[in-house]
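One protein chain is absent from this view; the other protein chains keep their places.
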Amino acid sequence: MIKDSLRAQVIETPSWAYGNSGTRFKVFAQRGVPRDPFEKLADAAQVHAFTGVAPQVALHIPWDRVDDYAALAGHASGLGVRIGAINSNVFQDDDYMLGSVTNPDAKVRAKALEHLLDCVDIMDATGSDTLKLWFSDGINYPGQDDLRARQDRLAEALDRVYGRLGEGQRFLLEYKLFEPAFYATDVPDWGTAYAHCLRLGPKAQVVVDTGHHAPGTNIEFIVAFLLREGKLGGFDFNSRFYADDDLMAGAADPFQLFRIMFEVIGGGGFTEDVAFMLDQCHNIEPKIAGQIRSVMNVQEATAKALLVDREALAAAQAAGDVLGANAVVMDAYNTDVRPLLAEIRTEAGLDPDPMAAYARSGYFEKIAEERVGGTQAGWGA
Amino acid sequence: MIKDSLRAQVIETPSWAYGNSGTRFKVFAQRGVPRDPFEKLADAAQVHAFTGVAPQVALHIPWDRVDDYAALAGHASGLGVRIGAINSNVFQDDDYMLGSVTNPDAKVRAKALEHLLDCVDIMDATGSDTLKLWFSDGINYPGQDDLRARQDRLAEALDRVYGRLGEGQRFLLEYKLFEPAFYATDVPDWGTAYAHCLRLGPKAQVVVDTGHHAPGTNIEFIVAFLLREGKLGGFDFNSRFYADDDLMAGAADPFQLFRIMFEVIGGGGFTEDVAFMLDQCHNIEPKIAGQIRSVMNVQEATAKALLVDREALAAAQAAGDVLGANAVVMDAYNTDVRPLLAEIRTEAGLDPDPMAAYARSGYFEKIAEERVGGTQAGWGA
Amino acid sequence: MIKDSLRAQVIETPSWAYGNSGTRFKVFAQRGVPRDPFEKLADAAQVHAFTGVAPQVALHIPWDRVDDYAALAGHASGLGVRIGAINSNVFQDDDYMLGSVTNPDAKVRAKALEHLLDCVDIMDATGSDTLKLWFSDGINYPGQDDLRARQDRLAEALDRVYGRLGEGQRFLLEYKLFEPAFYATDVPDWGTAYAHCLRLGPKAQVVVDTGHHAPGTNIEFIVAFLLREGKLGGFDFNSRFYADDDLMAGAADPFQLFRIMFEVIGGGGFTEDVAFMLDQCHNIEPKIAGQIRSVMNVQEATAKALLVDREALAAAQAAGDVLGANAVVMDAYNTDVRPLLAEIRTEAGLDPDPMAAYARSGYFEKIAEERVGGTQAGWGA
Partner (left out) sequence: MIKDSLRAQVIETPSWAYGNSGTRFKVFAQRGVPRDPFEKLADAAQVHAFTGVAPQVALHIPWDRVDDYAALAGHASGLGVRIGAINSNVFQDDDYMLGSVTNPDAKVRAKALEHLLDCVDIMDATGSDTLKLWFSDGINYPGQDDLRARQDRLAEALDRVYGRLGEGQRFLLEYKLFEPAFYATDVPDWGTAYAHCLRLGPKAQVVVDTGHHAPGTNIEFIVAFLLREGKLGGFDFNSRFYADDDLMAGAADPFQLFRIMFEVIGGGGFTEDVAFMLDQCHNIEPKIAGQIRSVMNVQEATAKALLVDREALAAAQAAGDVLGANAVVMDAYNTDVRPLLAEIRTEAGLDPDPMAAYARSGYFEKIAEERVGGTQAGWGA
């Protein structure tokens, strides 16, 4: 049942999407931005309130560091949401200029590892079952450091973190083509992440960030391949025209998002534990509304992918009918699924138009007025 | 005479390369970073002192705003350097979130234009003859603003600035594929910059930043084409593996830098007023040493390009001798020109090895010790 | 009226799409492929018969060389179609190995020019008003030939062709990033084509082939810019994931095609003489069906672009409402326009489903049976 699948889908939003963000040129400040993790959760709860499918919120450590994580989890619960993945951050400290877990300096590596293990403690405290590992580690110039030695150091750190994981916990290893490292990144592609995870075992999986690939990369192929290998742990959804632009999911290439969801469904990603997470920045658009729109975009792509007539498709593929097989897929894509999603929302007691309902709610005006003073949350806060 | 050309080459360094810089993920702080425009000039003077070819320093307004520009110019003069291009900055103010001169809001446009005209005043005050215009303007989402209306607004602002230029002054219009705008940038390619400059007249020229192109773009073709049209105003040199990485010139693709200089020389760029400027960020490497190395890289590429046997090349080209013509160019590229440059330095009373001489000078240790307290200069400071 | 615009749209198909084509690795032969220009026109007429919007057929010279062009035009007329653009071909002759109009050898240049002028004769004979100029000219190795000298030679040839154009005739200059030249192409981007056309005058315009750009290039920006300058002559539609893949228009990135049509409409491209031409290869899919599908894809993108609520959009843009403005555009894109197009077809006496109707017609079975023997048309035939 298409409706059942859509109702069951969980789309996790990231705490950092509610704070200010920007490019290296400028972080534009917006009104009403949260000043602490509790306010971020409150904003995330709005996204869930209007869409009904965003009950999980990812944390970023140390940005979301609090004294009492159980209290934070309780606060979330009171808002109708729960803590999702714990995202480690070993890139915003002067010590990490030349790398964190792959740094040539053993002291820096030890510090970074310590942080990763702390994140598992936070998982224990919050009940989160997923640790997301992204390393900005890499080098800017040929020769700056030894590529192979850095892999050895990376493997060592991953071993330690893997060994610390408890029952029912896993980590997702993220890869990224470039930025902030410009010559060589230590986990630049899915193959590198896959090789490390394969060696470690079932608690290590790959996370696909849709903005982290070279131009021309077929992301849905990677998705299909990792699912076949049992190594797809989840997604960091966002969209991009050029590099890691971190625009709203589905905004730059909605057809690509549809093709990804088509492979997820075909590969059994809905029955396995594939996490659908957003990871994006709202540099110029309002934060909460931007998240609602992104969630809806993922839903629409999913709905279209669920509509594909798999039986007709298989028949056309088996017959070598190039145009026929493609047409089956395009028929689903060209369908306007917004009425279907509106219906599902109405049936669930939600407003059929989350964007309009949120706008009418006055929540933005309220926080814009209330949240003055204090340090507004941004990258690093 | 190859030596004469190398001795005559002027490579301009940018004041902002001496301050802290970084990516959106982190700006790593370095020791000894200047705290005001005067200290930046002092650092730039070191680069000139050891290389002998970097007597000009570009300013960035408002980062280098001072009360008395004549005093600043005098200070430069006392250090043996002079003020180069004035770089306008209309991207680091909350008002510019949706654009500066192309903003849909006329008040914001007026403010941006005001700033540009101020920059011409600073040219008058400092004796600079070149205004560099880079606009981060663009949009992140399809439909966000009207692409054509933004061109109209851009044209209007350029008209005003052009009209304000005095005798012997010019502006260079910079283009950039993307970042910080992610869907459409208002001056995304050389064609757009060229079309605007052509309409305006001889005081408007295009500046080529070597990091601002799509993958696969043949930059030296653009150089040759603009020279043929009399519209190449200068370069912002830096290097990149992926996007606008802003690494040291010549570090990522020294062969490309050589090919660019080869076209510059062939197209008469040495006799016309083509400015050789560096525009790069030293995120992880020491600032002054990084500039010295960059200057030397440009010199080496220039020396190799000057070595090309143009007569033999023309003969091979006329004969349709593909391998022969390519070999003439590669022979020059494969030559080790470091001894030649060392000789030129020695003849000029400089140390033949600028990097070693600078390291021995103790300048870095001195500023690292002295420059504590105050706000260290970074992007925006 | 949206329906009127859709009814008035003319989508030109290329004669070469009906013959065999392939990659450098293999040209796969298909059944029923035409053996001469007359059979190609017959196939093109099928596309028009089922879609009602493809009455023009582009020719490629010398592939479509016949003794009597008036007879060919008459044959087209009898089939309900007419001759569209004349496409010159100066790349399939051993003499052109090092270039055609930019060849260092004056004799080769003269031969190429002769061919171009012949094409204008064919325009006269067939009543075609458009000459399409694509030059594969370029070099594979740095130094192989002089980039600037090649521009001089190109300009000379274009001058001659321009001077030969009669009343009501124009040429469209095509640009392409790379292939078959791999180091430098003589007309690699829109800026180069634009500069040459600008110098020549109103009968010279730029044609945008949607597969001829570097990764990350914003094609609709180019469209908007050229329309603003009065220099957009038309499109060669096709789609691509990587390079110049020449897949069916709208197949790889339907959102991009929509954005292009959105700019065409906004820029007045429907009232000016912008040609909508297909230029693609059906390497593995059936030729005629592939063209029908492509025509429909262009129609669907056009219909969606026409649906954009321009008034609401302008209001949101003026208000700086990023999400609101984007939503207006996305609302149109997310609409299923197939019912609207089916209605228009039915009103015009056509089958609402061209693909199904063509399949039922038995035309393919007929030509597959009849067209045996003779040389099947392919690239170069």
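Things to note:
Letters A, B and C name the chains as they come in the text, with residue numbers starting at 1 for each one.
In the analysis below, a residue touches a chain if its C-beta (ideal position, glycine included) is under 8 Å from a C-beta of that chain, and two chains touch if they have at least 3 such contacts.
Here the structure is a predicted model, which means the values were calculated and not measured.
Note on the chain not shown: across the whole complex it touches A, B, C. Which of A:131, A:207, A:227 or A:248 touches the hidden chain is settled by the complete complex: it is A:227.
Shown as candidates are A:8, A:29, A:71 or A:214; the residue that touches the absent chain is A:214. Contact with the omitted chain, checked across B:62, B:127 or B:215, is made by B:215. Of the listed residues A:59, A:261 or A:329, the one in contact with the hidden chain in the full complex is A:329. Where chain B meets the omitted chain, the residues involved are 215-216, 218, 241-242, 251, 253-255, 284-286, 289-290, 293, 300, 322-323, 326-327, 333-336, 338, 355.
On the side of chain A, touch with the chain left out of the figure occurs at residues 98, 104-105, 140-148, 151-152, 177-178, 183-185, 188-192, 194-195, 198, 213-218, 220-222, 224-225, 227-229, 259, 262-263, 266-267, 308, 313-314, 317-318, 320, 322, 325-326, 328-330. The omitted chain makes contact with chain C at the following residues, 21-26, 28-29, 91-94, 96-98, 136, 140-142, 177-180, 182-183, 215, 240-243, 245, 247-248, 251-252, 283-285, 379.
FYI, only the chains that are shown with their structure count from here on.
Contacts between chains leave no pair untouched here, as each chain touches all the others. Look at where the CA atoms of chain B average out and do the same for chain C: the two points lie 39 Å apart.
Among the residues of chain B, those in touch with two or more other chains are 98, 140-142, 177-178, 183, 215.
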